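Written out below as structure tokens is the structure these notes cover.
The complex appears here minus one protein chain, its other protein chains still in place.
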């Protein structure tokens, strides 16, 4: 069986992605335009107001959200960068051997200390 | 082909970067910034730095911009509550930005870019396995120091996120 893998990767490998992007955009544009043209349009003041289970809505929905979500996003950014750092390490795991493993243990140890601190501070508790 | 793609991507990057600054709606600014990151990733791909291109999308467009969106939603976006900026603040901002531009121009004026030597150039240098070997052997100390930086950032985030009495939100 011919199981050859690519030996050298070139930027031109990405060209077919443009075809896929074009198809995706064409499909999205087609469905938006057709549904815009086909559907009826009847407006009224009550119908256009935002749906809140029949109760008259108070104010608008541009209201601040809980700080918990914001903290989750910050922690996500930090740990995401950590995960990104681990990709080149994991791919080369065998070449780097025990030395690489110890290096990563040190890196992860510090981050886990931070993780422990966050858990202890109750940042990830959503019950209250 | 490569050159025209470069100019196209540079054009998109510049236009969308201007869009970030000039958009009235902060959500539009975020979307323009995402487009800018895509154009920059396109440049990385042209340079065959595939891992860098993917990381740019995942970290900047995927993670940090989500944080920005949360921050925008975290703030009160009603027009009536937006504080009116005095003219002095605008002038100060323009002067500060202009000075930064001046410094950048002065720093980059005399730079002569060194082109790659075609004979010794290795096109596979930007692949993830090459990058890993260099990062974990040659640049080990900066890498380990980065984890200390993350730790500090985590503590900072926890301090910032302390709840205040009498907050009302979702």
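By letter and in written order, the chains are A and B; residue numbering begins at 1 in each of them.
We take it that a contact is a pair of C-beta atoms (placed from the backbone, for glycine too) under 8 Å apart; a residue touches a chain by one contact, two chains touch by 3 or more.
One rule holds for everything that comes next: contacts and distances are computed from a predicted model.
Within the choices "NUDIX hydrolase", "Phosphate ABC transporter ATP-binding protein (PhoT family)", "NADH-quinone oxidoreductase subunit H" or "Multisubunit sodium/proton antiporter, MrpE subunit", the name that UniProt assigns to the complex's undisplayed chain is "NADH-quinone oxidoreductase subunit H".
Partner chains of the missing chain, restricted to those shown and counted over the full complex, are A, B.
Considering the whole complex, the residue from B:54, B:75, B:133 or B:146 that touches the absent chain is B:54. Panel shows subunit A; residues 1-7, 9, 12-17, 19-21, 23-25, 27-28, 31-32, 34-36, 38-42, 45, 48-53, 57, 60-63, 65, 68-69, 72-73, 76, 79-80, 83, 86-87, 90-94, 97-98, 101, 104-105, 108, 112, 115, 119, 124-127 of it touch the chain omitted from the view. What subunit B contributes to its contact with the hidden chain is residues 25, 27-28, 31, 34, 50-51, 53-55, 57-58, 61-63, 65-66, 69-70, 73, 127-129, 170.
Definition applied: only the chains that are shown with their structure count from here on.
Separating the CA-averaged centres of subunit A and subunit B is a span of 16 Å. Note for the complex: subunit A touches subunit B at residues 8-11, 14, 60, 62-71, 73-78, 80-82, 84-85, 87-89, 91-92, 95-96, 100, 103, 106-107, 110-111, 113-115, 117-118, 121, 123. Contact residues of subunit B toward subunit A in the complex are 2, 45-48, 50-51, 55, 58-59, 62-64, 66-67, 70-71, 73-78, 123-124, 127-129, 131-133, 135-137, 140, 143-144, 146-148, 150-151, 153-155, 157-158, 160-161, 163, 167-170.
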